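Here the complex is missing a single protein chain, while all its other protein chains stay put.
Our next item is chain A:
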Amino acid sequence: MVEVLYFAWLRERVGVARESVETSAVSVADLVEELKARDPRYAAAFGDTSVVRVALDQDLADISAPLAGVKEIAFFPPMTGG
């Protein structure tokens, strides 16, 4: 079980800010595919993964990164701070 967080327009498209997800995905990319197959809301959020950024346990990571040992996964658009 992992905690999955969504921010900005990804949160709006998925419809929740966070959820616990039961998954056997071995990488972030696998998890994204699993979610997209689950419900059209995820397909809408992850339609173009080139504009999706990922953090694993609050550190930026690549979408191909492995999920072993990860407790918290966050998906969000490119950041616009400052």
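By definition in this document, a contact is a pair of C-beta atoms (placed from the backbone, for glycine too) under 8 Å apart; a residue touches a chain by one contact, two chains touch by 3 or more; residues count from 1.
One rule holds for everything that comes next: contacts and distances are computed from a predicted model.
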| item | value |
| --- | --- |
| "Putative aldouronate transport system permease protein", "NADH-quinone oxidoreductase subunit I", "Molybdopterin synthase catalytic subunit" or "STAS domain-containing protein" - which is the UniProt name of the missing chain | "Molybdopterin synthase catalytic subunit" |
| Which residue of A:15, A:47 or A:77 touches the chain not shown here | A:77 |
| Candidates A:2, A:29 or A:55 - the one touching the absent chain | A:55 |
| Interface with the unshown chain - residue positions in chain A | 5, 7-9, 11, 55, 58-60, 74, 76-82 |
